[in-house]
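Only a single protein chain was left out; the remaining protein chains are all shown in position.
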Amino acid sequence: MKWHRKTWMLALLAIIAVLPVLGIACGDDDDEGDEGGTPATTATTAATTAGGSPTKAATKSPADEIANIKGDTTGVTDKEVKIGSYYAKTGPAAVYNDIQLAWNMYFDEVNKKGGIAGRQIKFIVEDDGYNPSNTVNVVKKLVEQDQVFMLFNALGTPTGMAVLEYVKAQGVPSLFIASGASKWANSGPTIIGIQPDYVTEGTVLGKEMAEKQKGKKYGILYQNDDFGKDGREGLKKGVGTALTLVGEETYEANAADITSQALKLINAGAEVIATYATPAQFAGVLKSVKAQGKTVTWYSSSVTASGSTAKLAEGAMDGVITAGYAPDPTDPDPDVQKVVKFFKDHGVANPTAFHIVAWVFAEHLERLLTVTGKNLNRSSLIYAMENVAFQGDWTSTLLYKPTIITKDDHRPIEAMFIQKWNQAAGKFDFDVSKIIDSETTKR
Amino acid sequence: METFFDQLAIGASTGALYALLALALVFIFRATDIVNFAQGEMAMFNTYIGWSISRPLSFSWIPFLSIERHINILNWHPEVFGIPLFLGSESDGSTRLGYLLIVIGTVAIAFVMGGLIERLIIRPSEGKNLLNAVIVTLGIFAIVNSIANWRYGPVPQNYPAPFKGNAVDFGLFKLGQHSLFALIVGVAMMFAIYVFFQRTKLGLAVRAAALNPQASELMGINTGQMLTLGWSLAAAIGCLAGMLVAPSVAGISPNLMLGVLLYAFAAAVLGGLDSALGAVVGGLAVGIGQTMVVQYIGSEWSDIVAFGLIIGILMVKPTGIFGSPVVKKV
Partner (left out) sequence: MKMTGNYRQGIERFIPSPAEAVVLATLLFFTWYLYGGTGNDVFAGLSTFIVVAIAWVLGVAIRVALNDMRWWLLVIALLLVMAPWLALNTFQIAVMTEVLVFSLLLHGLNVVTGLTGQMSLGHGALVGLSAYAVAILVDHWDWPLLPAMAAAVALTFAFGFALGIPALRLAGPYLAIATVAAALVFPLVLKLDSVQDYTGGVQGLRLHKQPQPPGFIGGFLENESIAKIPEQKKFAPEEVQVKERQKFAQATYLYFLCFGVAAIGTFAAWNLQRSRFGRAFIAVRDAEVAATSMGVNTALYKVTAFGISALYAGIAGALLYMVVAFVAPESFDLFNLSINPIAYLVIGGLAAPGGAMVGAFGYKWGPEVIKKIARTDTDFDKLQGALTGLMLIVVMTRMPQGVWGSLTRLNSFSWKALINETKAWVLSRTIAYWLAIALGVAVVIAIGAWFAPVWGVFAAGLLVVAPQDAWAGVFLWLRSLPAIGRRRAPAPGDAR
């Protein structure tokens, strides 16, 4: 049979006509769902929006209530729960990647012991390079393609802001976000941060300055991003009128050297400088100001409160006063040393403050999943978080005060302390009894 | 006035760092006629190699030599101006290589690495579109940065420096010992590059190979070798720059050069991409300019004004302050 051009064209048209049908057929192809068992609950019937209030049952305690809450079980099977997160694995923000690696180690250990409520915890951590446009894609991938149950400890403020609306609209819980923005505390039931926000922290630091350095002149040196600007706001609020502000200087996150800004403040008469800077730049400025022979009292954010900053500063960190909410690996406390040993056993040569906070974050998630138990869905998770898991009866092994989360209080860790680096002893000096619990003082 | 001179000194010491990397950029531009985006990352990686050989010696990596038992070299510690030349004892009792040995070793490795990169990666893309070579250097940038991240991790590490003491007092201002050292090295390197290109046969050959490869081939110059040499030397200069940058920014990390490279580019372009003097002047100008903006305009304007000025100067002098003008031919 001879095929003419017209015949071919007809055949082509026929194929084009059939294509959309085939396209749908591909998508319709019955696939067996995910590896690792059947969905945990059969047909979900009740409210699917996470955080919905449970049906009334006057005789039952909140803890028993969890088992009855129905909700969205995306990403949960009897054997596994898929949890997503995003971190920067490249670029300047890649230093924080250690946190993610550390909590992965923690949960590897948990999984080896059988997981939580019979489920293995599986993390999918995406790299967004700390770029908000990338974060949008990455989170869409986690939610739409990987079908994760929730997001845990995702890194960054601008990145989190970029996906906030989307995550809320999808009802995906984004819990314990690794960022100190105050925004997370009032973004609805499914969103919560973990660390004290920078404004609160700045206020604590500012109040300490107001108390100890009354009447002196001070300057603020901050990084030109949300972290620095929030910190600056808190500092000013905390200091009030007790000290005189001689100047506020800023620098870009990738600056090689920020001595110039510090010298400007000192030459303007500042006796105290409060900084919201990252460890490398802070250590650099400490070193060069000391080399210039100038003396000034430094106050600094919890970000720089670690032994590794002191090591970078090569002795210039002596006497620096910082805020803090978690201990440093240099702390001789046995609990801390146990954690340090855990990470050393897992191949980390020098565990840093990042590993400590990662441990704290991981403990929070473990506590939450344990309390939620067998009946794990997005609604029961949020219910357990707000009503059962963190009611003041549970404290992370590395923290000093219990974590409290309620429906109106989405600020998990709030207890902070003021500490001073002691170069000779190689550790921070601080007084456990003087912990400032902003839980009681705020609002 | 004290404020002014303080800022001048700080600006000069940051500017010296920009100038050092800018010199490497100028060198490679003159020697191979391409703008090397990977210069900073290559320097960073070589600096890391310097870091790994500066750690306490255990000699376990040379099992068949077992130096500790047979050679009594560890007790011999000659010093120059208080800097251990070959081996130094640390306060914690460990033995490290002396600074001079570290520098020599690292620069040698950088020299080889630069040549290898030219031979293996740059060569196949040569003689095509100039943009191709630039994209290839971007590729090297990504590769080197990611290998450093993978091998050494993102956390900054302390870096050895020869002079660590307090600042030297010049009356009007004080300059940190390390900054002074960096400035001196920068100026010395500038002269060395000038002499190399203008006063030696080899330098002339390198320049000729870059400017007109066909004619130089006919004159008997092995242009391939010249290009390799250009990359090797540029890598070595960049490596020296990195070794001086790392101690002054509180340690080495894979992003060591991120905050320096762009300013170094600005400095090189400001001074003129084919002028070593321009690189040093440009570096100092950018560094001092930044601190002056911080002091007298406001710190959030520092980069905006600095880069704005550079664009403005280029409008007036399109090939930089000391750059030779480009002649257009049919």
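Here the chain labels run A and B in written order, and each chain numbers its own residues starting at 1.
To be clear about the criterion, a contact is a pair of C-beta atoms (placed from the backbone, for glycine too) under 8 Å apart; a residue touches a chain by one contact, two chains touch by 3 or more.
If you're wondering where the values come from, they're calculated on a predicted model, not measured in any experiment.
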Of A:144, A:211 or A:429, which sits in contact with the chain we cannot see?
A:144
Option from A:252, A:335, A:366 or A:409 whose C-beta touches the chain left out:
A:252
Of the residues A:127, A:318, A:366 or A:409, which one touches the chain left out of the display?
A:127
Contact set of subunit A toward the excluded chain (per top definition):
3, 5, 8-9, 11-12, 15-16, 19-20, 22-24, 26-29, 31-35, 39, 42-45, 48, 72-75, 89-90, 101, 104, 126-127, 129-134, 136-137, 140-141, 143-147, 157-159, 161-166, 224-226, 229, 252
Where the missing chain touches subunit B, by residue:
29, 33, 35, 37, 45, 61, 113, 116, 119-121, 123-132, 134-136, 138-147, 149-151, 212-214, 217, 222-224, 227, 262, 265-266, 269, 273, 300-301, 303-304, 307-308, 310-311, 314-315, 318-320, 326, 328-330
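We adopt the following convention: only the chains that are shown with their structure count from here on.
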From the C-alpha centre of subunit A to that of subunit B, how far is it in Å?
37
Residue numbers on subunit B that touch subunit A, as the complex places them:
2-3, 6-7, 10-11, 13-14, 17, 145-146, 149, 153-156, 158, 164-167, 174, 176-177, 245, 248-251, 253-255, 258-260, 263, 290-291, 294-295, 299-300, 302-303
Please output the residues of subunit A touching subunit B within their complex, sorted ascending.
89-92, 94-95, 97-98, 224, 249-252, 254-257, 259-261, 263-264, 267, 279-281, 283-284, 287-288, 291-293, 308, 311-314, 352
